[in-house]
Structure formats: C-alpha cells, structure tokens
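For this depiction, one protein chain was excluded, whereas all remaining protein chains were kept in their positions.
Let's look at subunit A:
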C-alpha cells in the first residue's frame, strides 16, 4: 500500500493530490528561505493562524448565499483576506508602535485564531452536519479531495514559485543588507510585503493539504535544513525547494494510505526527518563534520605543542599529548624522544621561529594573518620568500 502510494499507483485522484502537495512543498521551501534569512520566519505563523476566521466567515457567507460552503476557491479567498488583515496588523504594530515584532506576532496570532475557533463553534451549533470538513483546515487532509482542488493547489504553488524566481534578487539583497538595498533605490517595505505576501499565498494554497496550524513548518523547516548544505543563497533556495518537495510528496502519499491520517503532521514529520539528516550529516555545518573537524584540530594542536616542547627540552605532561606522540612514533614508551621525534621537533621549532620573524615584518602582513600555530610556512610562502626570511634569522636560525 505504502509503496503503491509512493509510486503513484493509488489512482488518478491520489496521484494528483500527491503531485499537488509536492508542488506546494517546493514553493513553500523556496519562499520560506527568504523569510528565514531575513529573520521573519515567525511572521508566517501569525499569517497562518489569522486565516481561520476568514475560512469560517467565507463558509458562512457561501452557505447564507445558498451555495456549497466547502467551495475551495471561496474558502481560500476568505482565508487570504483575514490573513492579509493579520499581516497588516503585525507590520503596522511593529512599525508604528513601540511593540516589538514578536509581541505583535503573538497578539495577532492568538486573537485571530481565538476568534476563528469561536466562529467555528458557532458554525457547528448553527448548522450541525453541514460544516463537516471545516476542522480539516486545522491539520490538513487529502482524503476525499476533489481533483479540481488538487489542480488549484498545484497551480497556486507553481505561481508562487515563479514569483520567487522573479523576485529572488531584491529579496536576497533586502534580507542581507537592507541599508544598501534602500540606497540602491529599492522600496524596502514593498519588497518585505512581497516576501510576506508570498508566504501568505503559500499558507492559503496549503490550507487544505497541510492545515493552518502546521503550514509554518513547511515554510521554515526546509530552509533551515537546506542552510546546512550550502553557503550560497541561490543553492540554499534550491535545496529548500527540493526538501519541501520531498516532504510534500512523501507526506501526502503516506497519508493517502489511510483516510484517518491527517496530512499536515505527516508532511511536517517528513520535513523534520530531512532536517535531522542535515543537522547530523551535512559536510561543513553538520554536527558530525564539526565534531570530527574539532577532534582533528585538537590532535594537531597537541602534536604541535608536544613537538615544540621536545625542541625546547621541556617535559610533556599532558596525557593526550603523550599518547598521540607515542602513537605517531615521536616518543618512546618512557617519554624519551625517538630519532623521528627529534627531527620533527627541530622542524617545528624552525617553522615557529620563521613565523615569529614573519609576523614582526610589516611587509608580510597579509601572510601573517594566516598564522594559526599549525600551518607550515611552506604552505603560505614560496621557497624564495622563506630563504629571504632565513637570512634574517641569522646563523642560529638553521638548527
């Protein structure tokens, strides 16, 4: 069953829903990257919770007008209007009052969501039975989704993705250096509103599948995971889109295997798995790589210190240093230096003396900046430059 879902063999509707969720994930991951990089990620939480009153009011309005209350484009329009109001409330409070943005986010999030829950209760009392399905907007569901709804979601995702590609430069520049961007004549408020408007669009498009409580996870987790893998903003955006796509695809497919499974939480768990893998395994910024790098560095420092102590005729007390030096064959078990040990100690001492010489010479300022107590001078200077340095060291220089 699971394999059939993942390989899109659960029928036309389930396939379309899975592809729609993937498109949504790609768009959410790449949009979220700019929010995350400009440290506005939580604004999307306020936006998504502010959709609830709009969804319920739109439902009531459509029922009152004699239509089908569950018509998705109508519900999306309602959610967009109330989320837009929430977004404007947050930005207005942050810009015009003394409230910090986090306080504004908290206020808007809880008030709008609370109001939405009250409305939801009213609907349940008012027309029992007919509201069936509105609560799925909280956590998302793909069961019983119409193909037309899946198409709306996929197209919405594609449209947002297109806008992200179009606006990537202004959004990246504003996230990195707003002062410079403004100096270039960019309208900061316009770019910021566009950035958050795109997050709003993702929220509205994703309501049905992911649900309003968890859509923020699809906007934030993929970029945070992607950040582990690259130091280039364009690549981070692409990887975040990729991760979001995988999470959307796998989450929707898995939830399609059992009607009772809410889709949003499963998509979020998929995204979290990708985050965990990135956190642990990514080269460079990953935890594993950082730990290994630290251990390697520690060993190099200990060996170098040990060699310098040998060269200076001082005893080595540090157990780790001694162990490392014994293992490298630099000292014997009783702590006396071996032939190799003495040769390498002399080399280390000469290297260190050359470095000290270089660091006192203003002509080598750029090279001196690379001093870390470990890098051999041969990696920084040419043989000719070292020869010139050695002349300054005098007869005592070459041991």
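Assume contacts are C-beta pairs under 8 Å (C-beta built on N, C-alpha and C of every residue); 3 or more make two chains touch, one makes a residue touch a chain; residues count from 1.
Here is the rule we go by: contacts and distances are computed from a predicted model.
Between "ABC transporter", "Manganese/zinc/iron transport system ATP-binding protein", "ATP synthase subunit b" or "3-isopropylmalate dehydratase small subunit", which matches the UniProt record of the unshown chain?
"Manganese/zinc/iron transport system ATP-binding protein"
From the list A:117, A:143, A:158 or A:182, which touches the chain that is not on show?
Once the missing chain is taken into account, the touching residue is A:182.
Out of A:2, A:100, A:126 or A:166, which is the one that touches the chain we can't see?
A:166
Against the chain that's been left off, what residues of subunit A make contact? List them.
Residues in contact with the chain left out: 37, 39, 166-167, 169-170, 173, 175-177, 179-180, 182-185, 227, 230-233, 235-236, 365-366, 369.
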